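As you look at this complex, bear in mind that one protein chain is not there, while each of the others sits in place.
All chains are identified by letter, namely A, B and C, in their written order; residue positions are counted from 1 within each chain.
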Amino acid sequence: MPRTGVFVCWCGINIAKTVDVEGVAAASRSLPGVVHAETYKYFCSEPGQNLIKEAIWEKRLDRVVIATCSPSMHQATFREAAQAAGLNPYLVQIANIREQCSWVHSNREEATGKAVALVTAMVAKVRRDEPLQAFTLPVNRRVLVIGGGIAGMQAALDIADAGYPVVLVEREPNLGGRMAQLSETFPTLDCASCILTPKTAEVARHPLIELLAYSEVREVSGYVGAFTATIARKPAYVDWDKCIGCMLCQEKCPRKTPSDFQRGMGPGKAIGVNFPQAVPNRPVIHREHCTYFQTGKCQVCARICPVDAVDFNQAETTQEKQVGAIVVATGYEVVAPDQFGEYGYGKYPDVIDSLAFERLNSSSGPTDGVIRRPSDGAVPKEVVFIQCAGSRDPDKGKPYCSKICCMYTAKHAMLYRHKVPDGQAYIFYMDIRAGGKRYEEFVQRAVENDGALYLRGRVARVYPEDGRLVVKGVDTLSGQNVEVFADLVVLATAAVPSGGAPGLAQALKVGTDEHGFFNEAHPKLRPVETLTRGIFLAGSALAPKDISESVAQASGAAAKVLALFSREELLADPLVATVNESHCSGCFWCRPTCPYQAIEEKALRDRQVATVNAGLCQGCGACAAACRNGAMKLRGFTDEQLLAEVNALCL
Amino acid sequence: MKFIAAAKLPLLLERLGRHSQVYAPVAVDGRVWLSPWTGEDIAGGYVNPVNSLKTLVYPQTEAVLEFEGGETDVTVREASPPAPQVIFGGRPCDAAGLDLIARVFMEGPFVDELFRRRREATTIMTVACRQAAPSCFCRAMGLSPASERGSDVLFFPGPEGYLVEALTEAGEQILEQAAGLLDDATGDQARRACQELPVPLAGDLNTVRLTPEEGFEHPYWEHLARRCRSCGTCTYLCPTCYCTALFDVTRGTRGRRLRGWDCCQFKDFLLMAGGHNARPQKKQRVRNRFLHKLSYHPANYGEQACVGCGRCVDNCPVCLHMAGVLKDLGEVERA
Amino acid sequence: MSERESRLRSLAEELLASGQVRTFIGFGPGYEPSRPLPWFAQDPAGAAQLLLNPFCGATLARYLLDDGSPGPVGVLARGCDGLGIERLLADRRVSRDRVHVVGVTCRGAVDPDKAYREAGDTPLSAELEGERVLLTTASGTREFPRASCLYDRCLSCADPSPRWADDWLDEPLPPGKREFPDVAGLEQQDADRRYAFWTRQFSRCLRCHACRQACPACHCVSCSLDHPEWLDGGISLDNNFMYHFTRAYHVAGRCIACGECQQACPAQIPLMLLNDKFMRDIRDLFGVCHPHRPQEKEPLGQFCPDDPEGWREGGAQP
Partner (left out) sequence: MNPLVPQVATIKNIVVETPDVRTFVVEPDHGQTFAYRPGQCAMVSVFGVGEAMLSISSTARRGGPLEFSVKRVGRVTGALHEAEPGHRIGVRGPYGNHFPVEDWAGSNLLFIGGGIGLAPLRALINHCLDERRRYGKFDIIYGARSPQDLCFQGELMENWPRAEDVGVHLTVDAADGDWKGAVALVPHFLEKLGPSPEGTTAITCGPPIMIKYTLASLKKLGFSDHQIVTTLELKMQCGIGKCGRCNIGSKYVCVDGPVFTYAQLKELPQEY
């Protein structure tokens, strides 16, 4: 017969204000198996924990129920306290009488009744709990960083600097990500490439970082400490080992093509690098643009190459990497242009997106840093910036704020005025969101020093008239219709997850939100972790972020990885699924329900049955729900235990 | 012998309903069940109701006792006694079946009080059969459409009403409540009612008494059992099957110990906590069911435990039934 | 003897004689002509007794679960048997190399009880001709409409032939479409009336498990409905609801619409109505055609990162 102790926490006034905690303790004393109940102001405090430990000793408790806040807050605290008192930590249960009770009710009597019910249920469950032992998993101390933008590089460098090898996978031929496309950065107006290139160079020469550029992660199996990633290297049609980076090929290539990197504005070549400081400084043949691949003739690059590095027969290759942890830093891109018919994007060449404007500002851009509009190369005298193009627009499916646009638009207005001193910038905006160190001052500078004219309102339509663009909208402050004649219109288009994210999320079995951004384990307390142990997030893969936030989060993810690597072995949660083999019919319909591919086959004498790879299992319980035989059980949440809870409440 | 006009039958049941729960044949979704009667049309034209008389005297679930309290303090109360009930419209085969299992419950070193109390609180008013289904074989089991065994009152249906005959003291007492509704039967009425009685199909059943030595290991049982789906249709509809289980049902600090029908065809019927199962194979379970009725029961009670009601014939989804087994056993014996 | 019947016998004889199969499951003589019995032929002589006529009723797939029959096992398969076999194969309760499927096209089986009621006498033989059924009794042959003689389950059948077979007795017909008129009818009623309807139905349940034991999708080693923590043995309306809802949920997305559960039910509970409701909803929600073909995507049985989350506010779809 278990001896259960019940500890009812006041949580200061958080619980005690709404719930009669003494009443709950008194009611607990009459529950079956309860031999002790007490209350305290903060059981999570050290004196509070000591009370629990003392009661375990003095009252010979072998089960503990703590009526307090959500188990996601202090379950670990209380389990450790119980363990210190010699009790198996899995014989501790939390009755959540804060989030699920005191915070959501106001009637004291009803809330107290509900708190008693919650305690009753947990007392019934804990009676049927069994002591469980954590098991250990070995750790492979190598990390896979996916994404070579600023976040990925920062994470890779932090981890490598701590002495652990890193595999850094980048989809593009070169490092840098989105930041490589930027001209200057807010709020300091540093040149983006000036602060980026030292990082890329550092990554390139770091002995512990293995850079796999122009590569993609195709599959990931395994679990924390022991992941296996299948990485495909796309064919560059140039042998990068032979190549010396002279770029003669790029220079001589006769085929001029629109360049994605230049947002379609400047000419690129069918072979070459995106920008001069690219790391690795190795060219790629863009098959869809290459004359040889399209017509079978040309091969100028192959002839000109001094080291015979061009290889038209190169094929995709794959390799497997064993790693112990993964950092996902896949970044963002901007929403597809076909979303903005009303702004004439795609129809009028002088309606461009913000990344294109970055390229117009960049000294390595198509106009060598002089702002010229795409249609005729004229320097625009009046430029309209439209913020929230797509963002905060539920109709376009992007109800969220892209966060960085207010700041970069202010930056754009500023840079424009610096380069075109007689030019006028108009900015249509909904609100200005300038939270951040020196951000508000930066926006004010754009208004006060650089004469940016902010118009609060929505743009209804953009249409051409007399060689210029008319931007028609409403100034919601004055309530008047406004028409602005512009030479150039710049859309601050919404940031969306990078195109590879959905496939990667699936390969990693990590959840995403409805927009495709990766989900963090907890929005406040575990912002760089995912629900899959050993997989971490950095940068805009999670949500739009500016550079400083991305870097900070990358270092946070790196710290998590290092914490993981600081142990010889990992303790794995024993709350995983197990199979009662005598009940298993071997139908294996549990397998497709498992998001973690943790279910394997085991041969018995006369049949195959399911077995659970405890390293992979995350204890989600999907298999247990799917098992009609009732053979699959989730430890700590068995039918018997859950029914005890339900029955205690309902019967 | 008395006579009651058909039109007065509802009046009779209504009057009996003042002191007892009355059951009568009522059509539900196209089939006739012996149901608690609250004035519905009394069904006619049925051969046998879906549920036999057994279901009302030996209900599928009944309370043995009630308990209350915790581990250190428990009080136990016997289940409260059953209310008086009158069942109209069962058939003679079912009444005989009920009497057959009544011997199991009332004879031997122990008397089953639950059964005894409910049987004594029950008055059974059986209606003799006017028609037979192809599945009927009461004659083969030594009964007839007007067998008296097990009935308190027997009704003989005729064109205008029923001849009514009290067979027991309880039957006579119940008819006393019907004063004014019953007339003395005329000879003409008696003659016409009895003439209408048909002869149910006896079939060409060779009723045999198998002993284990003769037939226990015969391959026939394997042949038969292959077809069985191990459901409980036959046993739950059978008027002479009586296997039960006891189980506790708890609600908070109160609980009841219930007795509910169980079925010897279920694979876990004999499964013990330690994992031992005395009849794990379907063949063993099927054989036990038929030998129980044809051999083991006769060894203890001197009669076969089947009344030929035909429910297993009509309802077994794969036609594995007593009439067939009786035919087959004739073959087996001849071979 | 029909041509198909003689082909069946010779094929089964051949399969047994050559050792390709050691048991052949079909129908054989019963106690009366209108009720042929499931038949387990283990030698050519047994095969010679096989029957194939419109009275062949019960589905046979579930007998593949019995270990008693030496294998490999040949089995006669109409559309319903075929889907049942596929169900067992998909659930890995039967291995493909242990089964030899002899396919036959079925236009419906005659319910001997209905035939008896229609003809007023014990039917001796039956023939299907289009929309008519010819019933022969001792007093001669008469003609009746198909709908009044066939098993209910056959009237809504969409699968006259199995989808595949190792041997065929005749030309297979393509599957039709299952419609759900009864479901729509029930849904039109308000909640109180629906509840009253199911209360009336389930209050009759004997919990004899005939439905479960008939179902080719109900083959757990250990049925949760036998576990006292889920369901005690007491017969009550609550327990009966629990029983039938659990059963329906456990076959949701897996039901092959053979109708054998309803056929087997001695209390005549319209179980297919419940199954049909699930089937129709799954078809509408997941676009999986019905009756469910077991080899298709299991609509309710797999983790999909892009599962529709209709319950979220706004019904967001990724």
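Just so it is clear, contacts are C-beta pairs under 8 Å (C-beta built on N, C-alpha and C of every residue); 3 or more make two chains touch, one makes a residue touch a chain.
In this text the structure is predicted, and so the values were computed from the model without any measurement.
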item: Which residue of B:15, B:130 or B:279 touches the chain not shown here; value: B:279
item: Contact set of chain B toward the excluded chain (per top definition); value: 64-65, 67, 69, 71-76, 78, 104-105, 108-115, 212, 216, 241-248, 250, 255, 257, 259, 262, 264, 269-274, 276, 278-279, 284, 288, 291-292, 295-297, 299-300
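Operating definition for what follows: only the chains that are shown with their structure count from here on.
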item: Touch-based graph of the chains, sorted into line, ring, star, complete or other; value: complete
item: Chain nearest the global centroid, as defined over all protein CA atoms shown; value: C
item: Interchain centroid distance [CA atoms averaged], chain A/chain C, Å; value: 49
item: Distance between the centres, which are taken as Cα means, of chain C and chain B, whole angstrom; value: 31
item: Per-residue overlap in chain C, given as positions that touch at least 2 other chains; value: none
item: In the complex, chain C residues that touch chain A; value: 91-93, 219-224, 227, 229-230, 250, 298, 301-303, 305, 309, 312, 316-318
item: Chain B residues touching chain C - in the complex, by the definition given at the top; value: 28-31, 33, 50, 60-61, 134, 222-223, 225-227, 229-233, 235-237, 245, 247, 249, 258, 260-263, 266, 268, 281-283, 314-315, 317-320, 323-324, 327
item: Parts of chain A lying in touch with chain C, wherever the complex brings them together; value: 502, 505-506, 511-512, 514-516, 582-589, 592-595, 608, 622, 626, 628-631, 639-640, 643
